[in-house]
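The complex appears here minus one protein chain, its other protein chains still in place.
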Amino acid sequence: MEFSFDLLLEATVFGVLLGCFYAAVSIGLSVSFGLLDVPHVAHPALIVLGSYCTFLVARYGIDPIVAGVLLMPLFFLLGVAVYRFYYETFEKRGTNAGVRGIAFFFGVALIIEVGLILVFGVDQRTVEAPYIGKALDLGDMRIPLRFLVAFGVAVTLMAGLTLYLSKTFTGRAIKAVAQDEPALRLMGANPVRIKQHAFGIATATAALAGALLIVIGPVDPGLDRVYIGRTFSVVVLAGLGSMTGTLAAGLILGIAESIVLMQFGASWAPAVAFGLLLVVLGVRPQGLFGR
Amino acid sequence: MKFWISCAVAMFAAVALGATLKNEYYFFAGYTVLMFIVLATAWNILGGYAGYVNFGTPAFFGLGAYTAAVLFKAYELPLALQILAAAAMSGLLGLGAGLLTLRLRGIFFAIATIALVVIMETLFINWRYAGGATGLQLLRPPVTPPFDSYIKMLFVVMAGMAVASVAIARYIETSWIGRGLRAIRDSEEAAEASGVPTLKLKVFACTISGALMGAAGAPMPMYLSFIEPASTFNLNYAIGALASPMIGGTAHYLGPVIGAILLSSLQQLVTVTISNEVNVLVVGVMLVVFVVAAPDGILGLLRKVRWKRS
Partner (left out) sequence: METLLSVRDVTKHFGGFTALSGVSLEIGRGERFGLIGPNGSGKTTLINCISGALRNDSGSIAFAGEEVSTLPAYQRTRRGIARSFQIPRPFTSMSVLENLIVPLEYVQHRGSLHTADTRSEALEILRMMGLADKAETPSNQLTQIELRKLELARAMAARPRLLISDESMAGLSGNEVEEVLAILRTLNESGITIIMIEHIMQAVMRFSQRVVCLVAGQIICQGTPEQIVQNPEVQRAYLGA
């Protein structure tokens, strides 16, 4: 096996950029699954939906990232509606909810995926922007500009969400409801409304994540299957409910994938996220920073 | 006693059809339906009885298919031995994966099973001897009498597997094992406190489930004369195996059978008249509708109707 230090460096840099992107893509799941305990296997499907919505909006000449931001309020409302429905149907009724909840979200993911196929076909879709197609020369490395843009937006998104959760009243209520719901109820706050709000935010991040996804590369309706592995392995590796852990875990996944891609080729890359997930689940299920 | 008579009748009917029907299309369609009966019944042992929903069917099914294919390529093993070997391999996978992941909560287990599918697929994409990403062509051996065509023989074999898997599921369901699994599903903590060895029972269910799915996969390479990773480890098998019991009813061994027949027939109809994508859409919608509105499936609805009438 050949080992080139330069290639390793390039893979690592690439991995860091990719890793931040993975973290941003997973942060919504960190909230919905990590904090709210919703078995949200449909999160990646919502991200892909976000990508396609971005594609539609971008056709009017709007920059894809801007399109993603514009879509966030819409996705927020979608998230609120989905959570409300999930809560009324499953969480309230208690028993058996876990089993049926997973099946429910699986069904939703299927419907989204097939819906996208029916509307857009199975072909890949891309967007255009000034930063797509160009690359930055950094010493010996060529870094595609779109990765740097995605990296920047990803970091901003995560910083914004982390600040929101720690500085604002609603944000802290969200963290509180994850830790001690009865106490929150005693303080007069309505846990369901807070969880609803949180799920809405998580879904809104999916919109922006979707925009980043289609900026980074072409999307097709089946992409959510690959991202189920990536998002869940990031969230599990991070430790449920840990925002900073999500960034660390994303970086680990990004770098690992990058190195595997470099050393072993593309046919092994999809297994990295899932392999990492199984290892974490087997060895340290509470993740790096778990509650 | 009634049950065993029904089984004998079913087998007799299958053999009779095999001997009399001329149009081979029926056997292709029937094979698919019977295969999904096995997959759905197997899924239900862990997913329905114990409540551990999972998407791992393609991993066990695919491993069974590839075990059969590789053993056929290497040793020209007859179908019966292929099936046994496939069941053994997938059973082992169920045992191993179960020991590793069934300590976890339901949702983690479900995600871990998706991981299992992708890892299995990746392994076989990278295994040159088994054909790699492009796949393996296989030449069917000559068909043994009394069958006059290979597909008819596969049909009868699959009918036998369907009957066997339903019988196994029924035995588990009505025995003390089934009661333990139900206790786990209702409240795993209370089950453990009541002396139920929850991990052992779950791993047992996972092993049997995996073995049956592997057995169902074994004839696949012979059925298609071809095997390749992407379609073998396709998540669509997970959909069929999961949706059939959830729609038919998870509490009783007939639920997966009803669901599989319904969904398989629907699939044939929709795919032929409209498109394959719409078929998946229909399944997805039905799954959501049933999970939300009729959690006990069709059998549950029938029970309610009968109860109201009495």
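Observations on the model:
By written order: A and B. Residues from 1 in each chain.
By our rule, contacts are C-beta pairs under 8 Å (C-beta built on N, C-alpha and C of every residue); 3 or more make two chains touch, one makes a residue touch a chain.
Bear in mind that the values here come from a model prediction, so they are computed numbers and not experimental data.
Touching the chain that is not shown, out of B:Val15, B:Leu199, B:Ile261 or B:Val285: B:Leu199 (per the contact rule at the top).
From the set B:Met35, B:Ile172, B:Ala251 or B:Leu299, the residue in touch with the chain omitted from the display is B:Ala251, counting the whole complex. Hidden from this view is one chain, which touches chain B at 176, 179-180, 182-183, 185-187, 189-199, 251.
Simple rule for what comes next: only the chains that are shown with their structure count from here on.
Distance between chain centres (mean CA atoms), chain A to chain B: 32 Å. Against chain A, the residues of chain B that register as touching in their complex are 47, 51-53, 55, 100-101, 104-108, 110-112, 114-116, 118-119, 122-123, 125-126, 133, 185-187, 235, 239, 242-243, 246, 277-278, 280-281, 283-285, 287-288, 291-292, 295. On the side of chain A, the complex with chain B involves touching residues 33, 39, 41, 89, 95-96, 98-100, 102-104, 106-108, 110-111, 113-115, 117-118, 225, 228-229, 232-233, 236, 267-268, 270-271, 274-275, 277-278, 281-282, 285.
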